[in-house]
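Of the protein chains in this complex, one is absent; all others appear in place.
For subunit A:
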Amino acid sequence: MAVIIDRTLTKIEADTMVPSDLLHFCELLFTCGVTKIEATPQVLTKINNFLLNPDLLSKTNAKTYFLTNYDGFFQLETNDLVEQNLDFSITATPHLNGIRLLGSDDLITRDYRTFFNNLLSSGSQYLDLCPSNKKHCATAIAIEWLLMGGQSVSCSFSGLNDDAPLEEVLMALKMNGQADLTGDLSVFKELRLLYEKLTGNIIPEKKAIIGQGIFKVESGIHVDGILKNPRIYEPFSPESVGNKREIILGKHSGQQSVIYKMRELNLSEAGVSTVLLHLKQHCANVGKSFSDLELCTLVREVHNGY
C-alpha cells in the first residue's frame, strides 16, 4: 500500500496558528487520503494535548515528525528519512531508515521509467519521492512513480513551496484506478478555505482540482454537452471535490445557456434569441462576461420592446 505524505505543515509559520484550525486541517488531510502528515515541532507543540505520545517531542530532537491516524487519534513518530537529491545518475543505496529523494525538475524529459525501475530494484527498504514542481511536472513524476510501484510520495496542499500538489496527486490516483489509496476528496473545498486562512495564500480560480472557478462553463458547445450529460465535459463531478457547477453567460454562449439561466432566475423565456444576440454583442464589445443582474435588465428591456 503506497504512502502519501503531506508536508504542508513543515512550511507554515506556527506562531499565528489556532490549535483548533490546525487540528481540523490534520483531520481533513487524513480524510482525503493522506497517510502521514509531516510537521515541525513548533506546529506539533500547538496540538500536543491531542497526541497519543506527546513525550516524543521532548525526548527526541528531530527536525520534523510524522503524524499518523489511529482510529481518530494522532500518533507521533520521528521522521528518520535520509534526504538525498534526486540525480538521474544515482542509484539509491539501501538505508535502514529509508530515503527521501528530492528535486529533479527535468526528470519528465528523461527516461524516467528505466530510472524508476532501477530505483525499485535497488534493494532500498523504503523510498519516498518528493519531486520538485519548479518545472511544473511534479504531479506527473509522483504519479508515474506510484503507478510503477513506488512506495511513497511527499506532496503539499496546493503545491506549497514547489512540492507536488497533494490534491492533484490524489485525484490522479483516483482517476487511474487507485481509488483504494484515496479518501473522501469532497473535503477539498474545506481544506482550501482552511489552507487560505492558515497561510494567507489565496488559491487561484483556475487551480486544477481545487480552484473555485474550474466548474464554471460558458461556451455554448460545452453547456449543451454538460446539460445532456455532465461527464461529457467534466472529468470528475464538482461535488466529488466539494465544488459546484456554474453556467456563465458571455460571448461564447448559446441559446441553451440563456434558457438555463432564465429558468434559474425565474425569468420569462420569451424573446430568448433577441436576448442572446444582444448579450453576445455586448460581451464581444466590452470583452467581459454577463452578470445575472445584467441579464435581468436585458430581459426586461427586450420584453418592453427595446
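Worth a mention:
Everything that follows uses one rule, which is that contacts are C-beta pairs under 8 Å (C-beta built on N, C-alpha and C of every residue); 3 or more make two chains touch, one makes a residue touch a chain; residues count from 1.
One rule holds for everything that comes next: contacts and distances are computed from a predicted model.
For the chain that is left out, the UniProt protein name among "Fe-S oxidoreductase", "Pyruvate carboxyltransferase domain-containing protein", "Sugar transporter intracellular portion" or "Peptidase M16" is "Pyruvate carboxyltransferase domain-containing protein".
Only one of A:L9, A:L22, A:V153 or A:M171 touches the absent chain when the whole complex is considered: A:M171. Interface note: of A:A2, A:L23, A:L57 or A:I108, the residue touching the hidden chain in the full complex is A:I108. Annotation: of A:L29, A:L160, A:I209 or A:L295, A:I209 touches the absent chain (contact as defined above).
The missing chain, though absent from the display, is touched by one residue of A:D6, A:D163 or A:E218; that residue is A:E218. Listed here are the subunit A residues that touch the chain not shown: 106, 108-109, 113, 135-137, 139-141, 143-144, 147, 165, 168, 171-172, 175-176, 202, 204-209, 211, 213-219, 221-222, 224-225, 228-229, 231-236, 248, 250-252, 280-281, 283-289.
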